[in-house]
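One protein chain is absent from this view; the other protein chains keep their places.
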Amino acid sequence: MIGRIRSQAIDTSRFLTDWMEHRTGIVTMMEHFLYEPVPKRGAWLYTLGSATLFCISLQFLTGILLLFYYVPTTDHAWDSIYYIMEEAYFGTLIRGIHYWSANFLLVFIGLHMAQVFFSGGYKAPRELNWVVGVVLLLLVIVLAFTGYLLRWDQDGFWASVVGMKIGSYSPFVGGATIHFLLGGDVTGPATLSRFFAIHVWLLPAALAPFIGIHLYLLRKHGVFGSEFEYSDRLAKLHERQRLELYESYEENGHEEIGETNLGRRNREERDRRE
Amino acid sequence: MYAPATGKAKPVEEEVITEENVFDRPDETIGFFPKQVLYDLFVSTLILIACCVLSYLSPAPLTEPADPATITYIPRPEWFFFFYEQMLMFFPGYALIGFGAVVVPTIFVGLLFAVPWLDTGPQYSPLRRPFATVIGLLVVVVVVLNMLMAVARIINFPGQ
Partner (left out) sequence: MAELQKDPMTRGDFLGFGILGTIVGAILTIPPAAFVLAPIIDVDILGKSDVPEGPDDWFEVGPIAEITEEEPKFFKVDFPVEQIYAEPKVQEESGISKEEFVVESALWVSWRTEILGDGTYGQSYRPSFLDNYDGGTLTEEQVQEAQENLNVLSSSCAHLGCPVRWILREGEGELLCPCHGGIYNINGEYVAGPPPRDLYRYTHEVREDGKLYVRHEFDVGGENGPQEPYVI
């Protein structure tokens, strides 16, 4: 009896998997996404990137949830957040996760960036992934800046006043910058509406595709990791080069020493000369 | 559609390692699933738990409603802008404010974008490209020092 149910269940699940695979190709896609060789030695180090992604996902999720109660007007913004904190079920938690994961996000972005910089992970052919990463960093910084005002409390308001005034010192476009952010020429209802639109729609909408590109490029070129991931191969290479050098000594004497030992750059230069 | 990542074309034994392909594949690999996903999940879980615990231990702040006409409130940036705020102290006066607040950060961001083209050498290890490493460490040190100075200034502000 149990055996029959079991075999039927297996048949059904196999049928459903095949059905989905035939129509969407999802199984192949999942296999492609999941079974990828990644560097082993620094595996814990590369969780920095995924931690960043996780924090951003938390931002999207809790941000959408907060919008169920938040009101972006000067007379109700503070009240609505007060309501979230004091009255809404798990309001403290939802807003707390939004706040704290934003802080963690900036920490992890910094660490992730430092890791990539010091391990040289931005070198060819991964230059554009670094560039996309810098774009993401800037977007997150502007998101952090614009989100602060939405509380419409003393901290957020004054930090934004200072931030906008800093923008007014931009050469040539100072006035336009600050009037764009203010939505007029004084801080008022328009300022909050603008920051709301920028924080909630404009920047997340810009952020999402860049995250997609970042991940696509990551998969295209693979995780570089760090040089210690390649130490065995480098050792083998150097060993072979040394042997070739000795051989060229024995065969040709001194004139053509080191031809095989030339680095990639020198070889390119030589090719260009020829 | 998807180009294969980290070249897995040839079996290890046949491959002749050259300058060109030495960085094609790491010495040792693991499958992304399940191990790496598990590590990622572990870190993510820690973050989520930390967020939950901190949400109740130190709830997201909400100070008094905004009062544009206050004279007692001291505006302070969030911690990740401390170093930037501190930097503004070093650019006083009409001629320098715009330079320090906008031009210098813009140049810095421009250089950040250009990093892959400023450091094109074949070396990856931070020890074998000391120039980039020293510059990177210098940036980190300047940011941290500025942060500490900002904290010191905020703590020592009269009337706080």
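Before moving on, here are some points about what is shown:
Lettered A and B in written order, each chain numbered from 1.
The rule is simple: contacts are C-beta pairs under 8 Å (C-beta built on N, C-alpha and C of every residue); 3 or more make two chains touch, one makes a residue touch a chain.
Remember, predicted model here, so these are calculated numbers, not experimental data.
Note that the absent chain touches A, B when the full complex is taken as a whole.
The residue from A:V71, A:L93, A:V107 or A:A190 that touches the chain not shown here is A:A190.
Among A:F54, A:W100, A:F118 or A:W158, the one in contact with the hidden chain is A:W158.
Per the touch definition above, the residue from A:L149, A:L182, A:V200 or A:L217 contacting the chain not shown is A:L182. Only one residue in the set B:Y56, B:W79, B:F131 or B:F157 touches the chain that does not appear here, and it is B:F157. Residue A:T73 is the one among A:T28, A:T73 or A:N252 that touches the chain missing from this view.
Residues 67-75, 85, 88-89, 91-95, 97, 157-159 of subunit B touch the missing chain (whole complex, contact as defined above). On the side of subunit A, touch with the chain left out of the figure occurs at residues 73-75, 158, 161-162, 164-166, 168, 175-176, 178-180, 182-190, 193.
Convention: only the chains that are shown with their structure count from here on.
One simple way to say how far apart two chains are is to compare their mean CA positions; for subunit A and subunit B this gives 11 Å. Those residues of subunit A whose C-beta lies close enough to touch subunit B in the complex are 32-41, 43-44, 46-47, 50-51, 54-55, 58, 74, 78, 81-82, 85, 92-93, 95-101, 103-104, 106, 114, 117-120, 122-124, 126-127, 130-131, 134, 138, 141, 144-145, 148, 151-159, 161-163, 166-167, 169-171, 174, 187, 219-227, 229-234, 236-237, 240, 263-265, 267. Here subunit B touches subunit A in the complex through residues 2-3, 5-6, 8, 16-20, 22-23, 25-33, 35-37, 39-40, 42-44, 47-48, 50-52, 54-56, 59-68, 70, 73, 75-81, 85, 88, 97-98, 101-103, 109, 112-113, 115-117, 119-126, 129, 132-133, 136, 140, going by the rule given at the top.
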